[in-house]
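Only a single protein chain was left out; the remaining protein chains are all shown in position.
Presenting subunit A:
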Amino acid sequence: MVDFTYRDETYVFNRATRYLARTEPQQRHNYLSRLQPDTVRGNVADAWRFPVLDGAPAGTDANEVTFIYRAWNGRSPAEVAVAGTFGELYQPIPMKAVGDYFSVTVTIPFNQVHRYRFRVDGTWLVDPINPQQVTDARGETWSRFFTDYCTQRLVLETWEANILDRLTALLLPFRTELGRQFLDRSLPHNYRLDESVGVVNYIDKILAREENHRLFDYRTCLSILNEVLRARDFVNEPEAMSRALYEQVLGEMESGNVAGWDLDRYGNPNFFVKLLKRHTVTGAFCHPKYGGNVNGIAWAYLEERFRAEDGGTLFNWRQAVEQPLGNNPDYNG
């Protein structure tokens, strides 16, 4: 049985009110209909924040995950519980009512992916707020969440990730000889995400959760790109095609004019490049818990590259950041 706790009222309200409490049922948060139509998720702000992930006490290598259920039909249920792959699948954990919100908090190690459901007055439901869903082998739909430092692939296909890996590598610092030496020295041996220092992993995570509305852009553009690349190189698989070809195609996308690009499917390839640039730099330099910047490697790259005359670094990121990633003695992350 997984350990669970009930956090105090303020804790739950602090994480629920701003997003869920409202009286105007308007689809303000449907990302201009880019998400599947769904009244509850389009009505609330930042549906992706649920269940709520928080830090666990320092040194635990885990998240505190708080499930929050709220009745939307105006009737408050008598009994709400949650069950998922993080515990006994058919032994629901009772959730406690705090105002209209029912909640319970469980501690779940980093880098885990789980599915779960709520049982509301005896009926099993997917989480009406959380947009992440998966279908199991029996065709049943579940809600899903994942914890920090997640490296499991969630939404991108392997071939999509391969093309993305090549594209992001064009933008990133690690292609120079200096950068490559640095990577070889610093990354755990055989780390799968070598050249992109986790950027593709970050993109996979953000498309699964925070920016799920952009999955459409990636799916569509990577599929068109796949065709464009194959039309220019009949011999190799996209992941093995030359760097020069990728540079050429990326340049064409920036100019908006790509030979062989199906504009009916995606009208503005430059917009996709912009998206990619934002995600690439964010994935490279964000806090590693988001799935990129493995071990703070991109920060360490700047730390090593930028030196004062006396040899000391001019980017001492470690002094502000929690251990073991950084070396701040006070801040727990």
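Simple rule for what comes next: contacts are C-beta pairs under 8 Å (C-beta built on N, C-alpha and C of every residue); 3 or more make two chains touch, one makes a residue touch a chain; residues count from 1.
As a working rule, contacts and distances are computed from a predicted model.
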Protein name as given in UniProt for the chain not displayed, "Amino acid ABC transporter ATP-binding protein", "Probable glycine dehydrogenase (decarboxylating) subunit 1", "Fe-S cluster assembly protein SufD" or "GMC family oxidoreductase": "GMC family oxidoreductase"
Residue in contact with the excluded chain [from A:210, A:239 or A:262]: A:210
Sole contact to the chain not displayed, among A:220, A:282 or A:295: A:282
Contact residue for the chain not shown (choose from A:30, A:112, A:143 or A:201): A:30
Subunit A residues touching the omitted chain (full complex): 9-10, 13-18, 21-24, 26-32, 34, 45-46, 48, 54-58, 99-101, 170-176, 179, 206, 210-211, 213-214, 247-248, 250-252, 254-255, 274-275, 277-278, 280-282, 284-287, 290, 298-299, 301-302, 305-306, 308, 313-317, 319-322, 328, 330-333
